[in-house]
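With one protein chain withheld, the remaining protein chains of the complex are depicted in position.
By written order: A and B. Residues from 1 in each chain.
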Amino acid sequence: MAGFFHDNLSYFLSGISVGGQYALIAIGYTMVYGILRLINFAHGDVFMCAGLVMVYFSSSFPFTISIPLVIIATVLLGFFIERVAYRPLRSAPRMSVMISAIGVSYLLQNAALYFTGGLAKVYPSIPFLSDTVVIWDATTKMVTLVTPFLTIALVIVLTLLIKHTKTGMAMRAVSRDFETSQLMGIKINSVISMTFVIGSLLAAVASLLYFTNYASVTPTSGSMPGLKAFVAAVFGGIGSIPGAVIGGFIIGICENIIRGGSSIFNIPGTGWTTFSDAFTFAFLIVILVVKPTGLFGEKAVDKV
Amino acid sequence: MKRILLMVLVVLAVLLPLSAGGSGEKENTVRIGVFEPASGDNGAGGKQETLGIQYAQSLTPTVDINGTTYNVELVLADNESSNDRAATAASMLVNEDVSVVLGSYGSAVSIAGSDIFRAAGVPVIGVTCTNPQITEGNTHYFRICFLDPFQGTVLADYAYNTLGARTAYCLAKLGDDYSSGLVNYFVEEFERLGGKCIMETFPDGNSDFTSYIANARNSGAEVFFSPTSTEAAQLIIDQSSSQGLPIPILAGDTWDSNVILQAAKGKDVDITVTTFYPEGADPEFDNGFKAWVNAEPARLANNGGDDTVAAVTAMGFDAYNFALQAIRNAGSSDPADVMAAIWDTEIDGVTGHIALEPVNGDAIRNTVYVKHCNTETGAWDALPAVVVGE
Partner (left out) sequence: MNREKRNRLIVIWVGVAAVYLAVLICELTLRPTAMLLTVLKKGAIYSLVAVSMNLLNGFTGLFSLGQAGFMLIGAYTYAILTMPSEVKTSQSVYKYYECFITFDTGVFAGLLAAGLIAALFAFLIGWPVLRLKSDYLAIATLGFAEIIRAICQWDVLGPVTNGANLLRSYIDLTRVIIPFTDIPFPPTLFVFIVSGVCILLIVLLINSSYGRAFKAIRDDETAAEAMGINLFRHKELSFVISSFFAGVSGALLAMFQYTVQAQQFKTMMTYEILLIVVIGGIGSISGSCIASFLYITLSEWWLRGLDMGTFLGINAPGIFRSGFRKLVFSLIIMVIVLFFSRGIMGDKELSLTRMRLAFRRASSRLRKEAHS
């Protein structure tokens, strides 16, 4: 058993690291969905924009300045998107908001395409995070080790925030019952803004980790991680933060095991890698059909 | 607010059709279409190839047809490295009355656009698209570079004989004719020599190559062959360096780009590529091009930020001159006449003598240049060129 882990450690390591990054993105999806019942299709593109902004900032500022700047810029972007594209549609049917989210995603991708000239941008290598380490004969980047710990630390902070602060309480109330909490005097708009701020903040952190690992940013590099993170959120039970995190890790690890299928299970063939993306979606459909509320989700009751 | 927006939209809707009224026929102008990607996976290479064509046009902006001097105008169409956009870009060029089209970087888009040019009767000169399917069985697509069966054989020989590898790990991009074609020819030759190959593919938009690199290492391969786009190449180089991949990486002509040099500089990787033209082979061309590129920041940016001479740039330069020679030989700018004249056109270009064989219209070439990446200086070191059949 130990031998098996030793031989395949690199797959598990990259699985855990990419899983942690999915988890951070998934929190943004799950919180927004919990409150607005909206699949924020633009979230993956916000993540991509954070990566691009970092490429531009790091060329003119040292890392100690550019990293906080990137986080601030991403938070502003998330806040601004909610303000402009979702808030005016608060009373519109759910489908219109979702279409607006798709529109924002399309806009962000095209804007990135225009500003980058359609070329992949090389992500700067952040000292310490991009250093190479050797663990148990597997060589990898420092970021691989940092990611799971940072993810879990952030999630603990976030959970404490939601459990023990007033804003957190308001968030829980709003996600439980939108209208009643409004009647109880909760300022819905500021709660929703806060949700987007937290979601974008985590997306910015995820982009720092993710792009340090996979060092190039293209206009579409946010869409796949975004969709996978969403699947992670559904798997964990949408609205549940621990669920999203566990979902993220599971999807990250499974995906890497499938890619390594021919070597891990000793079954040759090129079909393995073709399905690494499709697997995530197959997984999603199985969950939706078998247990639509996910691991930790609450059962929603349709009122007539 | 709403009404103002509506007004703006309506005004735009009225103005737009007027603006699309076409560019108007100019007297004594020959138009050459440039069918190259400026964005997407192959955007970097496409831009460098276009620079070569533009540099050639800046040196020779006119062409004499039967004693009359015509201005040459380049019509650029971005095929976005995507097969469905290639069709649109091709029909745009055809609609712009071009006499001949140059391109494209990337075999897949060339195949995708081919039938539109065929239907319109416009000849196309492939610059660096190496897949044999492009010219096979048609009379309108020509090519001035070598082909993948040739390149793949040379690479396999190099891996087997020079590097002494007996097991090769081959990674191709799913659905990319260039990538899977070249891997296919490599494998054929490598297995004929007695080696063993492990083949894998990665999907479009993939950015995590760590598992593939781990597969390569676990399979016991002695060489990593990955003829991919430069975009994937950056990731492969970065990740194989951080994973400590101990075996040499081998790739085809797409990797001969300063994008690769910039990605590999200071990293622990061993990269060897095959290509069309080594910098330094024609100092006059190199120096002229460098001066021209440095003259404008936009050109420098399109060349990837420095003034390295990419092989595709030299090929673009030759393709333009080849096309002009064909127009001169045809004595007309009519696409059908040019198409007929291309078969017998010959020039001495910076990448060598160019003449086409009479079956598919492919260039007769027997030299492949080999380059090795110097990760300290961030430049290419030329290795002995491989000449086949002499």
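Criterion: a contact is a pair of C-beta atoms (placed from the backbone, for glycine too) under 8 Å apart; a residue touches a chain by one contact, two chains touch by 3 or more.
Since the structure is predicted, the reported quantities are computational estimates derived from the model, not experimental observations.
Within the full complex, the chain left out of the display contacts the shown chains A, B.
When the missing chain is restored to the complex, the residue among B:Ala56, B:Val72 or B:Met92 that touches it is B:Met92. The chain not shown here is touched by just one of B:Val63, B:Ala112, B:Val293 or B:Ile354, and that residue is B:Ala112. The missing chain, though absent from the display, is touched by one residue of A:Phe5, A:Phe80, A:Phe149 or A:Phe281; that residue is A:Phe281.
Interface residues of subunit A facing the missing partner chain: 37-39, 84-85, 88-89, 92, 94-96, 98-100, 102-107, 110-111, 113-114, 117-118, 223, 227, 230-231, 234, 269-271, 274-275, 277-278, 280-282, 284-285, 288-289, 292, 304. The chain not shown here touches subunit B at positions 1-2, 5-6, 9, 15-17, 19-20, 38-39, 76, 78, 82-84, 87-88, 91-92, 94-95, 108, 111-112, 114-116, 119-120, 133, 136-137, 174-177, 180-181, 184, 201, 203-204.
By our rule, only the chains that are shown with their structure count from here on.
Subunit A and subunit B have Cα centroids separated by 36 Å.
Chain contact summary for the complex, subunit A toward subunit B: residues 7-8, 10-11, 14, 18, 113, 117-120, 122, 130, 132, 134, 139-141, 213-216, 218, 220-221, 223-224, 256, 259-260, 262-263, 268, 270, 272-274, 276-277.
Interface residues of subunit B, counted against subunit A in their complex, comprise 38-40, 43-44, 47, 80, 174, 198-203, 205-212, 214-215, 217-219, 230-231, 234-235, 238-239, 242-244, 262-263, 301.
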